[in-house]
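The structure under discussion appears below in the form of structure tokens.
All protein chains of the complex are present and in place, except for one that has been dropped.
So, chain A:
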Amino acid sequence: MTAVLERASLRHRLAEKGVDRVLWLLVPGAVFVVLLFVYPFLYGLQLSFQPKSGGSPFQNYVTFFSDEYLAETVWITLRLGLPAALFNVLASIPIAFRMRGRFRGKRALTTLLVVPITLGTVLTAEGLLAFFGPTGWFNRIWLALGADEPARLTHNYWGVLFSLIITGFPFAFLLTLSYLSGIDPTLEQAAATLGASKRQRFRTITMPLLAPGLAVTFCLSFVLAFSVFPSAVMVGNPAGETHVMSIAAYETALRDNDFAMGSAIAMLMALVMLIVIGVVLIWRTTLYRGATGGKG
């Protein structure tokens, strides 16, 4: 009798902490994430400390930072990822701002802005090569306008940056627009009745509410831009100017079959990305996070 009571009370106590049979539903998800994400990640981490050629466990990391060709990839990647993400976020603000509320053709314009998602990296790359190439339409117009020589916009930094903007902008725009539409418009109307000008309303009401959402948008855009791989190969100069970290990681792991070194580069990639995102998210905690809009 007492045993039954104790068992019941234990179940009761657990249920009060939120532990009951519903949690069995978590099992498939938890097993999945451990098996296919945590385990491979930790496996990669320990593999990166077992250099193929033997030696000290940190050999791979030492090699990475002492080899200028590899160490440089960090800056190359950041130099592409940060401006691309920043541009995508900053450019979406004014456009999303004009897209609030209802007007004719809003759905069509939104669709038009989202369509680049469907292009895929290869079509974008082929298009950039053809359009911005030395004999492409862009340079024909450029030369016709009186330029001395065709602008070099492909097979270098600019080509990859354009590709990142084309594929990343729709995404940043959609997120910004949904954050912006989440801000209660009555707040701005209230401010307007109190005599605040358009600029004042934007600076003191919309921006502070939007900023946390923008931080998240920036992070997600940065992740997209940071992992740039196919476009850096196709429209960039993968051996030089756009030798980004993901190319280095791929080449060492699957072309040279040095999985240990490849994992080390992948881990460093994760680290660099986490640092950038961490900085942005720490800055985000200093922002106002109220009940209305901009949450995320």
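As a convention for this text, a contact is a pair of C-beta atoms (placed from the backbone, for glycine too) under 8 Å apart; a residue touches a chain by one contact, two chains touch by 3 or more; residues count from 1.
Methods note: contacts and distances are computed from a predicted model.
A.B. asks: For the chain omitted from this view, which of "Chemotaxis protein CheW", "Spermidine/putrescine ABC transporter permease", "Protein DltD" or "Heme lyase NrfEFG subunit NrfE" is its UniProt protein name?
C.D. replies: Going by UniProt, the chain not displayed is called "Spermidine/putrescine ABC transporter permease".
A.B. asks: For the full complex, which residue in A:Val38, A:Val62, A:Ala147 or A:Met207 touches the chain that was left out?
C.D. replies: A:Val38
A.B. asks: In the complete assembly, which of A:Ala71, A:Leu86 or A:Ile117 touches the absent chain?
C.D. replies: Considering the complete complex, A:Ile117 is the one touching the chain left out.
A.B. asks: So that we can see where the missing chain sits, which residues of chain A does it touch?
C.D. replies: Interface residues of chain A facing the absent chain: 17-20, 22-23, 25-26, 28-30, 32-34, 36-41, 43-45, 47, 91, 94-95, 98, 101-102, 110-112, 114-128, 130-132, 135-138, 140, 166, 169, 174-175, 177-179, 181-182, 184-186, 198, 213, 219-220, 223, 226-227, 229-230, 233-234, 245-246, 249-250, 253-254, 259, 262-263, 265-267, 269-270, 273, 277, 293, 295-296.
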